[in-house]
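One protein chain omitted, others in place.
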Amino acid sequence: MGKLFAVVLTIITVVATAIFVMRVWWLPADISVHGPWIDHQLMETMLSSGILFVVSQLALALFVWKSGDRREGRKIKIFPGGAVPMVVLATVLVGAEILALTFVGSKVWASIYQTPPDPNSLAIDVQAEQFAFYFRYPGADGKFGGIHPELMNEASQNFFGLDPAHDTAARDDIVVPTLAIPVNRPVLLTLRAKDVNHAFYVPELRIQQDFVPGLVIPLHFTATQPGKYELVCTQLCGLGHYNMRAYVEVMPQEQFDQWLKQQAAQQ
Amino acid sequence: MRTHSIAVLATVLITGGLARSASIVGAAPPRPPGAAGTISGKVTYTGTPPKMKPIDMAKEPNCVTQHAGAPVLTENVVTGPGNTLRWVLVYISAGDQGSTPATETVRLDQKGCQYIPHVLVLQPNQPLDIYNDDPHSHNIHPLAKLNPEWNRSQPAGAPPIHTKWEQPEFIPVKCNVHPWMHGWHLVVTTSHYAVTGEDGAFTLSGLPAGKYTVTAWQEQFGAQSQDVTISGSETKPVNFVFKATPY
Amino acid sequence: MHEAAVHPHAPPQGFLRTHVFSVDHKVIGKQYLDLALVAVCTGMVLSWLMRLHLAWPTAAIPGLDKLSPNGAAGGVITPEYYLSLMTMHGTIMVFFVLTTAPFAGFGNYFLPLQVGAEDMAFPRINMTSFWVTLVAFLVLISSFFVADGPALSGWTAYAPLSAVGKDAGPGQGLGQTLWAISIAIFCVAQLLGALNFIATTLDLRTKGMSLARMPFSTWAWFITAVIGLIAFAVLMPACILLILDRVAGTSFFIPSGLVISDRLQPHSGGSPLLWQHLFWFFGHPEVYIAILPGFGIISHILPVFARKPLLGPRAMIGCLIAIAFLSYTVWGHHMFLSGMNPFSATLFSVPTLIITIPATIVTLLWIGTIYGAKLRFTTPALFCLGFVSVFVSGGISGFFLAQPSIDTYLHGTYFVVGHFHFVMGVAAMFGIFAGTYFWFPKMFGRMMNETLGKWHFWLTFIGVYCVFMPMHYLGLAGNVRRYSAFTDDYLKPLIPLHRFITIAALFTGAAQLIFLFNLIRSRFRGPKAPDNPWEATTLEWATTSPPPFDNFGGKPPVVQRGPNEYGVAGAGGADYLMQAAPEPAPAR
Partner (left out) sequence: MTTVASPPRSPPPHLPPSAHRPTATGGPEPKPAETGVWVAIATISMSFAALTSAMVVRASGAPDWQHFRLPPILYVNTLVLIASSLTLASARRRITPASALDGLPRLYVTLGLGLLFVTGQVLAWRQLATQGLFLATSPSSAFFYVFTALHGLHVLGGLAGLLYVLRRLRRVVPVPMTALGAATLYWHFMDVLWLYLLVILIIRV
């Protein structure tokens, strides 16, 4: 029975690890400026915890294999050195690993969430609602109109509760359901939720952030690869959660300018 | 099925009218044979109405494909050539007589991420069947206040929802999954109603002689009423003009 | 004078007092375990329905429309019903299985036995605690039968989705209110239970049973009770505030200007993050409430079948205490991306990573105990070995999620689902299985069938790896959790893997029928169990199987030594010394 356990556990360990190593299912290619750091941090963690995983499982398998030995008169053996060296070793090794991960990791984290956005960022207002994202560009005047929840009306496509009748800044705001951004230009999003919690997640951008009702949360990043990507909601928001998505279109600056003009005409 | 129920309905009406029985139609006064008046006219606007904006259904690629080439426009204010207004309900709001309760089943479709029709008129307890013709899930959420409110999803392949409204009420209906999907269920107690088409025209026929209040209702501009007296089989012209603002 | 009676309460009279409204901790323990069994079956069926829907979203499940005419018209699960199933699965499993079985169930039965007490310190409070738990369970289950179905906001019930009422969706009306009431009631029950555990451990230990001589499982239950005392004391007021927001119009968690279902909500100024803080201040310790008894059970059982003492007993207890302490400093790691100050993410990340140190040590101590052991491969032993393996697998993925920079990518994906199912779901279940196979002879006086037990183990062990390992791959590929269908372009290629998981889940679930059959059959047909079938040292094995109503027949044992005396020269050539056995004559 001990040998069977050892064999089964070894097979499980090898197969599980092989699928990781062969990257059968893996992260999509990164398209952001900060992404490589995250990927690096992930790989570091993958490597160290992978070793820990394989070593512990195989040690377990090996010890179980051996301890099933039924020979007469075999005496039990105490782990060499007893518990103390083991405790010390675990504390030092895991502690060192933690220090290293925290040191590097918190720099990566800070570079995304704790640094101020580039002053030349393109400002886009994002509203998450049950169950869609809407994006607002300030239009020609460069200013966003005020938001009035009581004026929100989906039937007339006034998703942000703008008041164009009284608020001139709101008249040229461009509201679209697709996030178009120019490539290689810093983007500053302001995230607001209309109803409940939502989240902003674009796997290729390596970025995720909750929308919280009552808070306006800034988020900034720079995309480096033109293309069409999916933005999905990762915070349970209700029955349509699974279907809450928008496309992110990263395009060259000229194409973006043209796109914006086209959208402005349709407002 | 539908023609069958109409036939049944007609039979019931005729029998009811002739026999003056107190059955299903007993409550409604019998239709005076041969002396029915008609009200007809047009609904228009003055001023600048809001733009009909194209709806970008990007989040539901199925629906984008269905409307490729001709994007769907917002339906809260739909105008036609000659300043006409579409989707206006015109109905007898007071002095109604000769109405018959409807028993035929009304059908609401969800197709291409739109409610078809945008404005659905029913009478209390008239059976309503809701179909999902799209290959993805929809959600129907009638924001009723007098009637019980409900909120239910209809996945692709699920059977139609059989329902009805018991109280007269104008109920906005939305799809929670597709924020742009909006429609109306207008429950009225009269069978004399019409919804304007693109030409803004309407006709209420089969009205016995009497004094009526005719009301036109538009989802954004509200309601207007006019009093009309019908004597015998005449056609009275009635027109409604709404004042439109761009926002 | 009844004051002079030896036992805290008189022997029960009549069927009701003996088996239903009993104040005997053993009956109450069994009642908790039975409740957990009902709950776990319910929760597992819910997970099958979810998995079926994920793999084949348009498939009609026959009969489901009878349970929920709206949620599953024609048997096709709607997105909201999927979320209701998910919410109920999580709530039932976390509260009514993982808290109830290893802590309240086994703890109630064996803590007094292991410390040599005749009952819990407050038997009537103990009974109240069970019946209150049952009420909480019934309130929760009743939400299946309300018109709009159960709550759909997940077991975490994030406000404002959980707080604003039915505008937020079907199930967010009465269903969510019932959820909040059920959890508040459950908190009361667990506080009463924790009170008993702590007082019993501190005050009712028999002569010679110093703290250092307490079995590891007793330590674990005691520490868990302390955690629970603080955790549930926070969740309960949080639930009260949530209920008030829902029914009394207050705005603790609901901010101003929310427009839900086209309606401007009449609330102002509340803080959604406040709920998250309160919930996770409870929620993270709750993870340890679920798993620490497992640690205790494994540390208790492993030496029995290894026939050698647990390596580093003091280190083990020290680690348990360290984990309990640290569990209160890490709740923010659930909220890295919640919009709280990003600086605090780093602050919460450090203790989260530090908690891996005691967890690693504990694991190494188990593996070190197996080294050079003379393992007896009984079913409980196999489940102990399985526990170590799945705990390692689940624990290691915690390394990723503890780092905010990686959580940026993995938060809200199936990686998290795989992680917590391994570490607190499967590992805790393995602890429960090990405990059941191990203590069944004591509880019912009959042995469980070993062959069936081994089949159960192998199928379950392989099954859970097939179910939960692929979830990590899905997470790496960015597969979002809590989705009722995968309609996104980048998720569609992952559906075949989801089908594999579904098939594996059904297979693993079917394997549990073996356990259920074994459990029921052995209760009536199993061979008679001796008092100490596994040759274990602790006090529960020093009495009859099953124990008499006062546990030790009026003769409380006097403890001579700790629980870890395996691999020593015992009486009659045995290789162990029972805690209460007199000192054996020196070997010649």
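So that you can tell them apart, the chains are marked A, B and C in the order they are listed, and the count of residues begins at 1 in each.
We adopt the following convention: a contact is a pair of C-beta atoms (placed from the backbone, for glycine too) under 8 Å apart; a residue touches a chain by one contact, two chains touch by 3 or more.
Since the structure is predicted, the reported quantities are computational estimates derived from the model, not experimental observations.
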Notebook entry, point to check: Out of all the chains shown, which come into contact with the hidden one?
Noted result: C
Notebook entry, point to check: Any idea which of C:207, C:314 or C:492 touches the chain not displayed?
Noted result: C:207
Note to self: Which candidate, C:141, C:191 or C:476, sits in contact with the chain we can't see?
What the structure shows: C:191
Next item on the list: Would you indicate which residue among C:78, C:251, C:502 or C:579 is in contact with the undisplayed chain?
Entry: C:251
Notebook entry, point to check: Which residue, C:67, C:146, C:230 or C:347, contacts the hidden chain when the whole complex is considered?
Noted result: C:230
Checklist line | Listed residues C:51, C:89, C:166 or C:277, member touching the removed chain | finding: C:277
Item checked: Interface residues of chain C (partner: the chain not displayed) -> 2-9, 115, 118, 121-125, 128, 188, 191-192, 194-195, 198-200, 202-211, 229-230, 232-234, 236-238, 240-241, 244, 248-252, 256, 268-271, 273-274, 277-278, 281, 556, 558-559
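FYI, only the chains that are shown with their structure count from here on.
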Notebook entry, point to check: Is the way these chains touch best called a line, a ring, a star, complete, or other?
Noted result: complete
Checklist line | Farthest chain relative to chain A (centres taken as mean CA coordinates) | finding: B
Item checked: Distance between the centres, which are taken as Cα means, of chain B and chain A, whole angstrom -> 47
Item checked: Inter-chain centre distance, chain B versus chain C - centres from mean C-alpha coordinates, in Å -> 55
Note to self: As a quick test, compute the distance in whole Å between the mean CA positions of chain A and chain C.
What the structure shows: 29
Next item on the list: Any chance you could list the residues of chain A touching two or more other chains?
Entry: 129-130, 153-154, 238-240, 243, 245
Checklist line | Per-residue multi-chain contacts in chain B, two or more chains | finding: 136-137, 139, 153, 172, 174, 176-177
Margin query: Considering only the defined contacts, which chain C positions touch chain B in the complex?
Written below: 57-58, 70, 73-74, 76-80, 148, 166, 169-170, 261-263, 485, 487
Check: Touching chain A in the complex: which residues of chain C?
Finding: 78-80, 83, 152-154, 156, 158, 160-161, 164, 168-170, 172, 254-262, 264, 270-273, 306-308, 311-312, 315, 337-339, 342-343, 345-346, 349-350, 353-354, 356-357, 360-361, 363-365, 367-375, 377, 382, 385, 388-389, 392-393, 396-397, 399-400, 403-409, 411-413, 454, 458, 461-462, 465, 469, 473-474, 476-478, 480-490, 494, 497, 567
Notebook entry, point to check: Where on chain A is chain C touching in the complex?
Noted result: 1-2, 5, 8-9, 12, 16, 19-20, 24-28, 37-38, 41-42, 45-46, 48-49, 52-53, 56-57, 59-60, 63-64, 66-69, 74, 76-79, 82-84, 86-87, 90-91, 94-95, 98, 101-102, 105-106, 108-110, 112-114, 129-130, 149-150, 152-154, 161, 194-197, 199, 201, 203, 206-215, 217, 230, 232-243, 245
